[in-house]
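Only one protein chain is missing; all other protein chains are in place.
Order of writing sets the labels: A and B. Residues in every chain begin at 1.
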Amino acid sequence: MTIGISRSTGAADASEWAGKGAQIRLESVTKDFGLAHPAVDNVTLTIEPGEFMTFLGPSGSGKTTTLNLIAGFETLTSGTIRLDSQDVSTLPAHKRNLGMVFQNYALFPHMTVAGNIAYPLRERKVPKPEIERRVAEVLELVQLQGRDKHYPSQLSGGQQQRVALARAIVFHPRALLLDEPLGALDRNLRAALQLEIRRIHREVGTTLVFVTHDQEEAMNLSDRIALFHDGRIEQVGSPENLYAEPETLFTARFLGDSTVFALGNQSVSGTVVWEDERWAVDPATVAQRARGGGDTALVVRPESIGIARDRAQVPGGANAVRARVRDIEYMGAYRTLVLSVGQEGVSGRARIPAADKNYAIGDEVVAWWHPDAQRIVAA
Amino acid sequence: MMTSRPRWLPHPGWLLLVPALGLLGGVLGVPLWQSFWRSVGAGDWTLEHYSALFTDGVTLKVLARTGQAAAIVTIVTLLLGYPYAYLMTRVGPTWRSVLVVMVLMPFWTSSLARNFGWLILLYDNGLVQRFLALLGFGDVVLYGTAQGVTLAMSQVLLPFMVLPLFSALGGIDRRLLLAARSLGSSPLVAFWKVYFPLSRGGVVAGVILTFTLACGFYVTPALIGSPRESLIAQLLGQRTTQLLDFAGAGALGTLVMVVTLVLVWWANRVGGSMATIGAVAGQTGVRR
Partner (left out) sequence: MTTLLNPADTAATETPARPVRWWRRRRASADPTPVWLTIVGVFVALYLVLPTLIVIPMSFSEASTFVFPPRGHSLWLYRNFFTNDRWLDSLRNSVIVAASAAAIATVVGTAAALGLHQLRGRRSARFLQSALMFPILTPSIVIATAVYISFLRWHLVGTFTGYVLAHAALATPFVLATVTSALGTFNPTYLRAAASLGASPWRSFLTVTLPLISRGVATGAVLAFVTSFDEVVIALFIRSPKFQTLPVQMYNSVTVEIDPTIAASSSLIVVTVSFIFLVALLSSARRNRSGSTRPRRSVVRRTR
């Protein structure tokens, strides 16, 4: 099943949507369920109008709870939530005018597709001809024209999700909240729907908050990512920002692969020592949070690691360490060498060209990288 | 996880329960309480009404008779219900639905119609008598006898043996039987040593349930049995409307109720929710 790039007709009036995104401000938001730790711990974040913001993080990190707080399904323990300048902290969910898409779609089974989509308009007492117009318009936006009389049970998962999306935007909400909407779909469908969501966001222009635990999805779709960890926001930034400049070990590990060298408490200016190696440190690659003392770690991405047979072949100025090849993964476009690095046997990954078949499991090699490719993060 | 109540969803939950609690409490709860209250002397806290039950010479006899009848009914339904439930696990879905419908039939048809049907069957020159004559059992009229009542009660109570049994049997992997057979057991031994023990939960639940329900029968023994062989339910009725011994009736009623509830709770413990569903379904279609 293919979902082509759609062409919205002129009937979709861009001016109806323009400027409709609200700014969402979380100020010291805390949610405590009475367990050992608060589910959401003093979170402060500003989501800009029209922005595609992703809440990323492992299960239990607080991202879904934060979304539910914004939606109004949970009450705040403390803090404030503002939509534009309006304090909505105590406003009931049905008055907040936010569109929500749920992981299990939550389409009303006793209504047709058209009925589902028209529901928010009916609740707002929109006149009937206007309802019909807007429903048709939004069905075209999600490319489900002709399905209006079908029931949700007659649609596939991907189609149901698009109906859920249509239902959530038809009433021009000031922001759209999506709670792991693609979690129940298979990979191909996910990829296709990711494109759809991105396209719809571009066309509609509303503020969008997307919750997921899939880092690839987050990096692919977002303007900015807020990485959640244990109820707090570990780091906020663009995908490039988080990938290339992680501030903490958690961030470096969560997005993309890394080879991690624990550095302990040592000073990170000039050079650092790991086992019996001494490595040069480029000051620009030291994270802000790693500068003030405390435990740090050195991380390198697989694509930045080169492999040599011995030290003589390592380029000048590079940092190097001995390693043994533990496994070789053929990825099609490239190969990944899984390494056991140093005496400690730290797990490392290095990427080499697919055509390079020189290495075998058990080989002793030298892994190297340039100092500007490494990053020192807070551990 | 303790979820906090979202502000937008108030808790009229309690409000919604008021009518039900009021209706059931007022119409059923209060009379039952009053009955109990009367049985303990209406404030005097005496056990004389209870002890009177055991010394009046009638109650104990009737209790024994009821218990005996219920026991026979339980055995009969077990012997008939076990193979039926087993058959239900063996057949395809269509036939199974048919079997289920037939088991539930006594359940939703009027109890009086059912009892009347038995009356016709058991009457002088009725079908049962003719059938028994065929088998060589001379001139037997079962109408007005304990045996007739047993026969009728077993039919009505069969579903409440079959349902918990079926629930238990449905969970047994039949291949275990085949495995036992391939290891050299005869079919009978395989059944007794392998299959039956696994079904014990359902059997116990069904037995307790059936016995409990059988003890409370009123209409069947009243219509088909003879007044000389009353069961406990009829005794309770007489106490109330004929003897006008309200306190004594209260004592007997409370006793029966408590025993019933304890037994049903026990059946639920042993047999799981299917047994309770049986009990729930039970007292209804079996409003004897």
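As a working rule, a contact is a pair of C-beta atoms (placed from the backbone, for glycine too) under 8 Å apart; a residue touches a chain by one contact, two chains touch by 3 or more.
Predicted model only: the values in this text are computed from it and were never measured.
Here one chain is not drawn; of B:Gly13, B:Gly57 or B:Gly136, the residue touching it is B:Gly13. Among the residues B:Lys61, B:Arg174 or B:Arg200, only B:Arg174 touches the chain that is left out of the figure.
Residue positions on chain B in contact with the hidden chain: 8-17, 19-21, 23-24, 27-28, 30-32, 34-35, 38, 80-81, 83-84, 86-87, 89-91, 93, 96-97, 99-103, 105-106, 108-114, 116-121, 123, 125-127, 152, 155, 158-159, 169-175, 178, 181-182, 184-186, 215-216, 218-219, 222-223, 233, 236-237, 239-241, 246, 249-250, 253-254, 256-257, 260-261, 264, 279-280, 282-284, 287-288, in rising order. By the touch criterion stated above, the residues of chain A touching the omitted chain are 71-73, 92-95, 97-100, 102, 104, 106-110, 119-120, 123-124, 151, 153-154, 167-168, 171, 177.
Definition applied: only the chains that are shown with their structure count from here on.
Mean C-alpha position of chain A lies 60 Å from that of chain B.
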